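This view holds just a subset of the chains, kept in their places.
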Amino acid sequence: MAGSSFGKLFKISTWGESHGEALGVVIDGCPAGIPLHAKDIQQDLDRRKPGQSPFSTPRNEPDKVEILSGVFEGKTTGTPISLMVRNTNQRSYDYTEISKLYRPGHADYTYNMKYGFRDYRGGGRSSGRETTARVAAGAVAKKILQELGVQIMAYTLSIGPISIDKDHFDPKEIYANFLGMPDPIAAKEAAAFLEDQKKKDDSTGGVIECQVHGLPAGIGEPVFEKLDAVLARALFSIGAVKGVEFGAGFAASTMSGSENNDFFHMTKEGKLTKLTNHAGGIMGGISDGFPIECRIAFKPTPSIYAPQKTVNTDGENVDIQVEGRHDPIIVPRAVIVVESMVALTLVDYLFQNVLSRMETIKKAFK
Amino acid sequence: MAGSSFGKLFKISTWGESHGEALGVVIDGCPAGIPLHAKDIQQDLDRRKPGQSPFSTPRNEPDKVEILSGVFEGKTTGTPISLMVRNTNQRSYDYTEISKLYRPGHADYTYNMKYGFRDYRGGGRSSGRETTARVAAGAVAKKILQELGVQIMAYTLSIGPISIDKDHFDPKEIYANFLGMPDPIAAKEAAAFLEDQKKKDDSTGGVIECQVHGLPAGIGEPVFEKLDAVLARALFSIGAVKGVEFGAGFAASTMSGSENNDFFHMTKEGKLTKLTNHAGGIMGGISDGFPIECRIAFKPTPSIYAPQKTVNTDGENVDIQVEGRHDPIIVPRAVIVVESMVALTLVDYLFQNVLSRMETIKKAFK
């Protein structure tokens, strides 16, 4: 069914397979009057694109975006924005063998169970390449957030067993190293760890942390569309995500109420503040004006060169060694995907909040 | 905005405040022909209702459900089912003071920021009492799951620092002890821990685990409505949830691919199986026919008798001591709420999957 659409007001519909003609997205519900150029989108696509580090697939794709509609004289017109990225590096590869196997850790088996067959070329629709369209749409969402003063910052918190040290936190490092880690020392250790995994024909997982600054209080729609609920859905929709937590997260389950409650406090300057942010910026499903903070756990890349056991479509036990172009870690390339999904969600719920009070609506009609 | 609706095909719309006239739900999209009686719903409401343990609020509510429409001669008719539970034990309490304070850990501040004011009686719409309507609707969803052979089992995995020992796992215990813990030894320890918290006028958090058995492969709608994504949204929509993980969850982030991948295997009886279930029963966002497994972290009850610091609506720093009827833990009562949200989600996506293949649709029209 219709699972490739996202958003209620700022609605996107993505399409495309790993080895099809192209990938793209239609954005329906972008307001008129936002300056938009291909380069605004390209810069985010460039952060996602393959072949940029020793730890990402060498698939060589320029991933150039085309704006096909919805923009006129450099501004959005309020009509649907269609964005497309052509696939140019589909290798003429023999997929006969893989078409008959269920790769461990992949969606081969479940797609076959659901649809009766599947486009097995490079994972088809279940490939991480699908996120290209999300990043393109996310870049448009970020333009809107920028107009509203909201910033999203995601980064690699840990790779396998190596975590950043918050005392060394340096946001500039996010863009400076291959791994998106805001701690140059941890980044170096993680690189060494990855080299090792690569040598073993193996892969690893990791955790991404995401912070949102500048989001006004009031965003989120209880009771089923609490801000954390809709963000969690957005984040779990990224392939390979196995866990999401906000603020104190799982640790809150072992805290007492008196420890976990964030106490409000008026500063001498008359500004309301909180003494802690265990809530991660969301109370009762509504943003409280303090930074949103969440962590997203990614499983290791399932495609590894190491030999594995599996079953084929004829129901026979077989050995498998997955050929192709594998990333030993997908976390660094997923950082921009996390940002994109958070951006798409925030725009949708910022828009919804415009309609929360009658007085705001009346103001809009003046 | 419209955040109290849930589901696309099996759609519910809940309403009601803690101290209003009543709470209820309209179910729009329930198929015709399902046997349904008030007692089917009442038994789940009874699991949720207050006053059943030394660790739950003594608020005395019978929580009797009325079926107001959509059922005729003991069967659902295909038209909307309206369920209502009257509030009978709203205390004539003086809310003047609380109406002017932002209680730490509560949604008082965010509701005021969003809507300009709030129904402050007992938390209004942000009260846990709102889940009554979810449980009522969930009971109807479970009737459908029953017809399709799907079982949901949730239980308390841990309370504060005390976790169950999986070697002592006994499902009968879930219903036998106050705490919903399937391990009588851990339950006893947890009870002692809670007594202690209560004496300190404090509260604690905990973790609920949920397993789904009998779900066919193929459920979930990539790419944005992956089964884990929509379940996560459903679970995070429950107040006090701070983290959700599936299968190996956060631990997967430190595993290598060769460890984490679930290997397929054909048994001698010719049945496809998996050697592990790190995926938690979901691959590429689609159920794989193996048990769904997830864990949900709850923060401690924010209402505690211990004195706290906060700010009032006049912007002054004040001391607060929250009067009223507090649970030192909400986890045991949330077990049935978790089951309900999982049930509501599964029905919706089971229904959607009926439309995944043209051959199934043709069969339906024969």
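Lettered A and B in written order, each chain numbered from 1.
The definition used in the following text is that a residue touches a chain if its C-beta (ideal position, glycine included) is under 8 Å from a C-beta of that chain, and two chains touch if they have at least 3 such contacts.
Please read these numbers as outputs of a predicted model, since none were measured by experiment.
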| item | value |
| --- | --- |
| Oligomeric state of the whole complex, in copies, if 2 are shown | 4 |
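The criterion applied here is as follows: only the chains that are shown with their structure count from here on.
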| item | value |
| --- | --- |
| Centre-of-Cα separation between subunit B and subunit A, whole angstrom | 26 |
| Of all residues in subunit B, those that touch subunit A in their complex | 1-6, 14, 102, 104-107, 109-111, 113-116, 125-126, 130, 158, 160-161, 197, 200, 202-207, 217-218, 220-226, 228-230, 232-237, 239, 241-250, 252-266, 270, 272, 275, 278-280, 282-289, 297-304, 306, 308-311, 315-317, 352-353, 355-357, 359 |
